[in-house]
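So the structure is just underneath, and the comments pick up after that.
A single protein chain has been omitted from the complex, and every remaining protein chain is retained in its original position.
Labels run A, B and C following the written order; every chain starts at residue 1.
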Amino acid sequence: MDLKMDKAALQAFLERDFPQVANQFTFVAVAPPLLTMALSASEQHLRPGGTVSGPAMFALADVCAYFCILSVLGPVGLAVTTNCAMDFMRKPQPGRLLCRMELLKLGRALAVCEGRLFTEGAEDKPVARASLTYSIPPKGMSAT
Amino acid sequence: MDLKMDKAALQAFLERDFPQVANQFTFVAVAPPLLTMALSASEQHLRPGGTVSGPAMFALADVCAYFCILSVLGPVGLAVTTNCAMDFMRKPQPGRLLCRMELLKLGRALAVCEGRLFTEGAEDKPVARASLTYSIPPKGMSAT
Amino acid sequence: MDLKMDKAALQAFLERDFPQVANQFTFVAVAPPLLTMALSASEQHLRPGGTVSGPAMFALADVCAYFCILSVLGPVGLAVTTNCAMDFMRKPQPGRLLCRMELLKLGRALAVCEGRLFTEGAEDKPVARASLTYSIPPKGMSAT
Partner (left out) sequence: MDLKMDKAALQAFLERDFPQVANQFTFVAVAPPLLTMALSASEQHLRPGGTVSGPAMFALADVCAYFCILSVLGPVGLAVTTNCAMDFMRKPQPGRLLCRMELLKLGRALAVCEGRLFTEGAEDKPVARASLTYSIPPKGMSAT
C-alpha cells in the first residue's frame, strides 16, 4: 500500500473539509497501512470524573480510519462510514489519547480498518478497540 | 419491565449528570422497554452537505440506550458502555433526528439495547441502526 | 419491497445451492421485508447442557439474512456476508429456535439486515440479536 497523501496533505484536507473539528485532532504518524492520530480533548469531550466521552472516542476512531484510507487512496471526499463496532475496555488515563488504525482491506467498494485507542505511553492497556467499514465512491467521483 | 424513572426524572438526571450535553437531547417518549430521544442538531453536529455527523449519531444512540436502561433500573450513575455496533444506512433528511431504543436484556451484570435512528416522519427508511451493551455496576453502588 | 421469490422458490434455491446444510433450516414465513426461518437443531449444534452452539446461531442468522435479501432481490447467488455483529443474551429453551430478519436497506452495493433469535413462543425473551451486511454483486452477474 503506497502513500498517496502525506501528513501535510492530510492536514490540509482535514482543515478544508472538516473545519468544525480540525482543531480537535492531530496527525501523529502516517505510515500505510498504519495511521495514528491524537485527540486534543477539550471540555466538551469530558464526562464526570474527567474521562473522555464515548462519542469523542468514536469520533477519534472514525476520523482516524477515514484518513488511514485517504493516505492510500488519495483525496476522495465522499467515502462514508457504513459500519462501526467498538469495545470500550478501560478508562483513559490522564494524557493524550491516541488512536492507531490499520487498513486491512481496500477493495473497489469497501475499505475495512481496525485499530486501538490508548493513552500515550500505555499502549499495552488499550482503552478501546474499533473496526470500521467505509464505502468507497465509484471511480470518477473525486473530491478535488 | 416496570418504569422506575419517568420523563421528568430522566430529564433532571440528564441535566445534573451531563450538563455539557443536556441541551442537545430531548426525551420524546418513555415507555419501557422503549425509549425515544431526539437530537437537537447544532452546527457542531453537521458535516459538509448539512448531514448529521457520525459521532453525533453515535452520541444520540449512546445516550438513548443509557436512559432506556435507567428508566427501568433507576438512577444508577455508573453504568458504562462496553460495546457498540452501528450500521449507517442513509443520509438523514432535514428535520429532527430521532432514536428509539429497546431494552432487550437487563441482566445482573450486562444490559443490551437495540435501536434505530430515523428522521421524524420517515421511520420506514432508518438512517442507522445501533446495538449497545452497558455494564451494570454491582448492587450497593448508587448514583444518588 | 416486493416479493421476488416465494417460500417454494427459496426452498428450491436452498436445496440446490446449499445441499450440505439444506436439511438444517426451514422457512417459516416469507413476508418482505421480514423473513423467518427455523433451525432444526441436531447433535452437532448442541453444547454441554443441551444448549444450541454459538456457531449454529450464527449460521441461522446468516442464512436467514441471505434469504431475506433474496426474497426481495431475486436469485443472486453471489451475495456474500461482509459484516456481522451479534449479541448473545439468553440460553435457548427447549423447542424450535427461530430467527426473524428484517431487511433494513437494499442498496446498489450493500444490503443490511437486522433480526432476533428466539425460542418459539418466547419472542419477548430473545436468545440473541444479529445485524448483518451483505455485499451485492454488480448487475449482470446472476446465479441462474
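Basically, a residue touches a chain if its C-beta (ideal position, glycine included) is under 8 Å from a C-beta of that chain, and two chains touch if they have at least 3 such contacts.
Keep in mind that this is a model prediction, so the values were computed, not measured.
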item: Hidden-chain contact residue, picked from the options B:Q24, B:T51, B:N83 or B:T119; value: B:N83
item: Where the unshown chain meets chain B, residue by residue; value: 82-83, 85, 109-110, 133, 135
item: Chain C residues that touch the omitted chain in the full complex; value: 17-18, 20-21, 43-44, 46-48, 53-56, 58-59, 62, 77, 80-89
item: Residue numbers in chain A that touch the chain omitted from display; value: 83, 85, 87, 89-90, 104-105, 107, 112, 114, 116, 126, 129, 131, 133
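As a working rule, only the chains that are shown with their structure count from here on.
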item: Core chain by centroid distance, with centroids computed from Cα atoms only; value: B
item: Homomeric contact chain B-chain C: same or different residue positions, threshold half; value: same
item: Intercentroid distance (Cα basis), chain C paired with chain A, Å; value: 33
item: Interchain centroid distance [CA atoms averaged], chain A/chain B, Å; value: 24
item: Computed distance of Cα centres, chain C from chain B, in Å; value: 28
item: Multi-chain contact residues (two or more partners), chain C; value: 83, 85, 133
